[in-house]
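Complex shown without one protein chain; remaining protein chains in place.
Chain nomenclature is as follows: A and B, assigned in order of appearance, with residue numbering initiated at 1 for each chain independently.
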Amino acid sequence: MAVALDAVVQLGQLLLVLALAPLLTGYVRRVKARLLRRQGPPLIQPYRDLYRLLRKEVVLAHTASWVFRVAPYLIFATTWVAAALVPTFASGLVFSYAADMIAIVALLGSARFMLALAALDVGTSFGGIGSSREMMIASLAEPAMLMVVFTLSLLAGSTQLSSIAAFMQGPGIGLRVSLALALVGLIMVAIAENARIPVDNPTTHLELTMVHEAMILEYSGRHLALIEAASHLKLLLYLSVVACVFVPLGIAASGQGPTAYLAALAVYVAKLAAGGFLLAVFETAIAKMRVFRVSDFLGAALMLGFLATLLLFVSRVA
Amino acid sequence: MDQLALDVAHMFAGGLVLVSFMLLYQDRMSGIVNIFALHALVVSLSVAWQAYIQLAPHLYITATIALVVKAIVIPVALHRIIVRLGIHRTIEPVVGVGLTMLAGIGLVALSIMVMLPITAEAGTLAREDLAFALSVILLGLLMMISRRNAVSQVIGFMSIENGLILAATGAKGMPLVVEISVAFSILIALIVIGIFLFRIRERFDSVDIHLLHEHRGEQP
Partner (left out) sequence: MALEALLWCAAALLGTSVAAVAAARHRAASAPVYGVALCASAAAMLVAGRSLVTAGPLASALLLPVGLPWLGAHFRLDALAAFFLLVVNLGGATASLYGLGYGRHEEAPARVLPFFPAFLAGMNLVVLADDAFTFLFTWEFMSLSSWALVMAHHRRPGNAVAGYIYLLMASFGTLALLLAFGLLAGPAGGYAFDAIRDSAPSASVSGTVLALALVGAGSKAGLVPLHVWLPLAHPAAPSHVSALMSGVMTKVAVYGFVRVVFDLLGEPSWWWGALVPFLGGVTAVMGVLYALMEHDLKRLLAYHTVENIGIIFIGLGLALAFQANDMQGAAALALTAALFHVFNHSVFKSLLFFGAGAVLMRTGERDMEHLGGLIHRMPYTAFAFLIGSAAISALPPFNGFVSEWLTFQAILLSPALPQWSLKFLVPAIGALLALSAALAAACFVKAFGVTFLGRPRSQVARDATETDAWSLAAMFVLVALCLVAGILPGYFIDALSPVTQALVGAHVPRQEERNWLMIVPIAESRSSYNGLMLFAFIALAALSATYVIHRWASAATRRSPPWDCGFPDASPLTQYTAGSFSQPIRKVFGSVVFRAREEVHIPAPGDARAARFHVSLRDVPWDVLYVPTASFVNFTARHLNKVQFLTIRAYLSLVFAALVVLLIVLAIWQ
């Protein structure tokens, strides 16, 4: 009985992240527009976009192979599974023990691998640009993310996100420099991975400024819908990680009743709204960097992560 | 000692190390001066917090001196000097930013490795502050040797001074007199250096040390 209830809650989380992700992106776009004194699209516009794309015909290039056709499904599936593993309103759910933070980072790496291959599949130069730049960004962002994971794991004694969230909710932490550095590093990596300004512009149409957009240039119809859904899910995933690790108040532990879950859900939605707002303000306030300055930016994130790990040893003295 | 007090002191000291890293990374002239102001601000906040938890009122004066002299007066003076020299817009090419940052991290690890085992009998706060202070000193030296511009080197020198203040206040009981003299000597050194820079600029139209090197008189 308890197992069945746990499974239902886990399934609920799976569907919840899928339902909330486009709303989050719509909200961020709306806030950005308002900050630029525009009306902005309605909040549910991403849902409409996905619906429209799903009903359209796919136009495939002559040179596209099965990799091109299968990749969107795999990208969507891996990103969805990774997003469902992050505790949103409840920690310690059944599925969350199947994979820890390192596995989540690696799942996102799988999605990126498939996307980069699909970009090279058609044999155009845009796919090549996007793919090579994305792999360069990933070669720095993934180690930076793993250093942040190291810091958190060394602190909490576990790589499981549920355990880290539980540890952060507990009393024994205090303010630590390492956590501040890890937070800054995580935010920098999140910006790079989600293709946000200052690393990449999600609304650009200029070839030389594209990274993510260049990789999906040849996609259309339902394939494009799946890839867009995957990028919405990725943004939700990173915001959820920041929320559950650094602002863990209000997460319900596994096994509490449905009222606790609903209250935690409301807190979670509020956290997402706050995070989305801050992201929109940050993106509006800053300009996009040159591509080769991205390596300095992410190198700084890697250094911050590494410094956070080193400084942990100082504060663990005595 | 109270855990919160320890944590806040720790935050300030760690923040000082972080601002030293930001100094290493900066390549704009005005940016360097501003970040140095931030550096001095963090030092003064740290000293003020030490005054609060050590119940040593004279340290409040030290904090105020650090704040007024190093975070306000000197940066304003430096801004004036660099505007007069006309170099406030230059972007200095920081050679090998990646390698410099890696070296900085190595220096932080080295200072932790040296300081923590040596001070095994001291109190936690003092140990951490000494380790962080040594890091700040080493990072300031690294900044001095990785820059070509004289103004940047002066700022690196002054950040070393901030590290010394952190070390001195972390260990209890540094007298105020020494602090005043140190501050005054810095001020005088700055004035001298300012005049010097102005003269160099007048003579050679540049403060780039590389160019100065050729005029030392020892080269054939």
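The rule we apply is simple: contacts are C-beta pairs under 8 Å (C-beta built on N, C-alpha and C of every residue); 3 or more make two chains touch, one makes a residue touch a chain.
Keep in mind it's a predicted model, so treat the numbers as computed, not measured.
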| item | value |
| --- | --- |
| Omitted-chain contact residue, chosen from A:138, A:182 or A:279 | A:138 |
| Among A:103, A:253 or A:273, the residue in touch with the chain that has been omitted | A:103 |
| Sites on chain B contacted by the missing partner chain, in the whole complex | 96, 98-99, 109, 112-113, 116-117 |
| Chain A residues touching the omitted chain (full complex) | 54-67, 73-74, 76-78, 80-81, 84, 95, 97-100, 102-103, 106-107, 109-110, 112-113, 116-117, 120-129, 131-133, 135-136, 138-143, 146-147, 150, 153-154, 157-160, 163, 207, 217-218, 221-222, 225-226, 291-292, 295, 302, 305-306, 309-310, 313, 316 |
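By our rule, only the chains that are shown with their structure count from here on.
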| item | value |
| --- | --- |
| Chain A-chain B separation of Cα centroids, rounded to whole Å | 38 |
| Residues on chain B engaged by chain A in the complex (per definition of touch) | 3-4, 6-8, 10-11, 13-15, 17-18, 21, 25, 97-98, 101-102, 104-105, 108-109, 112, 116, 124, 127-128, 131-132 |
| Residues on chain A engaged by chain B in the complex (per definition of touch) | 174-178, 180-181, 296, 299-300, 303, 306-307, 310-311, 313-315, 317-318 |
